[in-house]
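Provided herewith is a single structure, encoded as structure tokens, for subsequent inquiry.
A single protein chain has been omitted from the complex, and every remaining protein chain is retained in its original position.
Residue numbering begins at 1 within each chain, and the chains themselves are lettered A, B and C in the order written.
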Amino acid sequence: MTNKKVGEDDYVLLYLDVRRTYMIEVEAGKTFHTHKGYIKLDELIGKAFGETVKTSLGVEFTVLEPLLTDYMMKSSRKTQITYPKDAALIVMFSGIGSGSRVVESGTGTGALTTALAHYVKPAGKVYSYEVREEFQRAAEKNLKRAGLLEFVELKSRDVTMGFDERDVDAVILDLAVPWLVVPHAYEALKPSGTIVSFSPTIDQVVKATEALREHGFVCVETVECLMRGMQVERGKTRPQTLMTGHSGYITYARKALKHSQKTGGNEAEKA
Amino acid sequence: MTNKKVGEDDYVLLYLDVRRTYMIEVEAGKTFHTHKGYIKLDELIGKAFGETVKTSLGVEFTVLEPLLTDYMMKSSRKTQITYPKDAALIVMFSGIGSGSRVVESGTGTGALTTALAHYVKPAGKVYSYEVREEFQRAAEKNLKRAGLLEFVELKSRDVTMGFDERDVDAVILDLAVPWLVVPHAYEALKPSGTIVSFSPTIDQVVKATEALREHGFVCVETVECLMRGMQVERGKTRPQTLMTGHSGYITYARKALKHSQKTGGNEAEKA
Amino acid sequence: MTNKKVGEDDYVLLYLDVRRTYMIEVEAGKTFHTHKGYIKLDELIGKAFGETVKTSLGVEFTVLEPLLTDYMMKSSRKTQITYPKDAALIVMFSGIGSGSRVVESGTGTGALTTALAHYVKPAGKVYSYEVREEFQRAAEKNLKRAGLLEFVELKSRDVTMGFDERDVDAVILDLAVPWLVVPHAYEALKPSGTIVSFSPTIDQVVKATEALREHGFVCVETVECLMRGMQVERGKTRPQTLMTGHSGYITYARKALKHSQKTGGNEAEKA
Partner (left out) sequence: MTNKKVGEDDYVLLYLDVRRTYMIEVEAGKTFHTHKGYIKLDELIGKAFGETVKTSLGVEFTVLEPLLTDYMMKSSRKTQITYPKDAALIVMFSGIGSGSRVVESGTGTGALTTALAHYVKPAGKVYSYEVREEFQRAAEKNLKRAGLLEFVELKSRDVTMGFDERDVDAVILDLAVPWLVVPHAYEALKPSGTIVSFSPTIDQVVKATEALREHGFVCVETVECLMRGMQVERGKTRPQTLMTGHSGYITYARKALKHSQKTGGNEAEKA
């Protein structure tokens, strides 16, 4: 067994305890300061993942390989990010996997994009649209850091004007006006393809649902997910006092062919 | 655009409404009976996904390509299955993706195995252990149906005896006594690798957490996920009356190297 | 200590286990049949509460004095009843207590009315409006059974026409169109009095909230309450699998005086 070693410019997760983890880039010659003393990053180079490193004050941090959830949660944010719990369900309900072609809008700072890219790699692709340039730049940086930029095509576009792609496996919407984009999503999707929309308000859910039903989608459903942490300690186990009460609703559906399409389309194909 | 067509022996999802969907194998010459009339399966062959088919009573069903969640939910069950919401979080917290090597125990009838295989394909592999033969057979059937059997190695073994694999990316536990398997999971995992355990009772969570902390795991956390459906209709939107109140707790952690290992192990590697 | 004894025509709760309790009236000469054998009701007369009674098959049931929650849950129902968890919060947010004068609309079959009467007795009064006669009759029966009818005045009225009462401490709304009744509730309430509205749909909540804000109410808030049962057994403790995902939202507010009222009203009082 050869343990994977930390290399220069790698990202590592330094773990002190459950509440204190830090993701840093291992830049040669630099120093990382914590409230428990500093760590010379050169000392990290060559360490095996899973080993510990001591700060100047003798406190041990464990050196871990960052996971998808770390890249998502530790991303540089300029906007509300999609939480891993929501990203997990969005990915699951979308049905995507390795090799899938996915359209996403909007990119934001790329937390959800990171998850999508992670699951479609290596043969798949995420086409992610965003109008706000500073968000797109942040997303690019975050995706690069996670090593997933090559699986994403970042596009600058007001998506109410439509998507370039056709026959994609899934369209993921995380924007203020999903109902305006539903007809374009229909055009971009393959038949039986999935759409998933994530929205914080109920009114967005209602409008998106109506648009989906009107535009030939079936299996239209909406769920919300409440995740609660547990404090686990023998004799003192209990749910955590604070929790996120709401992030957003997840609405998902599948594209059915409209009657005109079904006839016309098939006729054309038969011809 | 060439629509994907239904072929003989394909599995399709027939959709009537949100509460009534049926997954069937398109066997030539057979008939599928519903309370809305019957469908001759020969009529499905050559249909494009997304098209509708009419029953003998003239009721239209939409023909959809099954998704991962369909294969999970419509699996033949001999035991409580892992719900998609839980599978989604297990996959997310495990950090796995295409190419990952994953050990799972127990297989059960393979709902979670199906999800794991879906996300590690095509280059990855799931090594799934199960002692009860009739479960393993059901799992094999379910995985074959989902087209994912080639990404899974089904193993008959009492896992309290240990795993064969080493240096895997993740170990997923869904069994009654996770704490007994934690030392074996540690052996099987690569450093910084993840373990995720799914358990219905709090006592299982406490024992698993203690075992994880004792055996050199860090980032030990437990969450539970409550998913609630919404009935969406303009003017009448509301959460659904019934929901699943509990399926299980998800406990996850990462493997750190123990001090002896760190020194010894590295010495050995250097030698 | 003199134990309270079961008398003829009393209501008692017969307890077999947590899932099987029965509320019956102790009618002399009658027999109560259970799947565990029958009980001659004459045998109950003179029993102390807390004692057990044996069925013809020798199975013991404990004889309990019914509580408010029993009268609510075991009421004869012709409509969806208000659950104790919701009634508890409605009562709490209304601020009512012994001696309070409360207007309720609609009565339904009286589950919430029973709770309100229980908490305002003996000096207070519930004025409860209902247009559907068969509901009112059911409510009367349920209130009588609970021994609370004397604290309730049941009124037949379409409340969109207004309430008769003035200067009441609280108005409780459990009807389809709460926003239409808000102006009447304002008229009926004392200044600083409370209104609580219970509604299953979000649209009802939005309309009620808007009406409250427009009509001089302050402290307008809405909550929902999810209650989950636990299965408690050493080594196997866990939340229950099934739970009620939604009953309704609770919107509550307090009456502020409008500017015209404040001046006019006070001038008049000073004169």
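By definition in this document, a residue touches a chain if its C-beta (ideal position, glycine included) is under 8 Å from a C-beta of that chain, and two chains touch if they have at least 3 such contacts.
Remember, it's a predicted structure, so these values are computed and weren't measured experimentally.
> Which visible chains touch the chain that is not shown?
Contacts of the unshown chain, counting the full complex: A, C.
> Which is it among C:His33, C:Lys144 or C:Arg166 that touches the chain not included here?
C:Arg166
> Determine which one of C:Val91, C:Ala138 or C:Ile172 touches the chain that has been left out.
Residue touching the absent chain, from the options given: C:Val91.
> Identify the residue among C:Ala28, C:Leu57 or C:Val218 that touches the chain left out of the display.
Considering the complete complex, C:Val218 is the one touching the chain left out.
> Of the residues in subunit A, which ones touch the absent chain?
On the side of subunit A, residues 200-203, 224, 226, 228-229, 234-247 touch the unshown chain.
> Over the whole complex, note the residues of subunit C touching the chain we left out.
1-4, 15, 18, 21, 48-52, 62-65, 67-69, 84-85, 87-89, 91-93, 95, 97-99, 115, 118-119, 121-122, 166-167, 190-192, 194, 202, 205-206, 209-210, 218-230, 232-234, 237, 239, 249, 251, 254-257, 262, 265-266, 269
Here is the rule we use: only the chains that are shown with their structure count from here on.
> Quick one: label the inter-chain contact graph as line, ring, star, complete or other.
Its topology is that of a line.
> Round to the nearest whole Å and give the separation of the Cα centres of subunit A and subunit C.
46
> Of all residues in subunit B, which are in touch with two or more distinct other chains?
202, 224, 226, 228-229, 234, 237, 239
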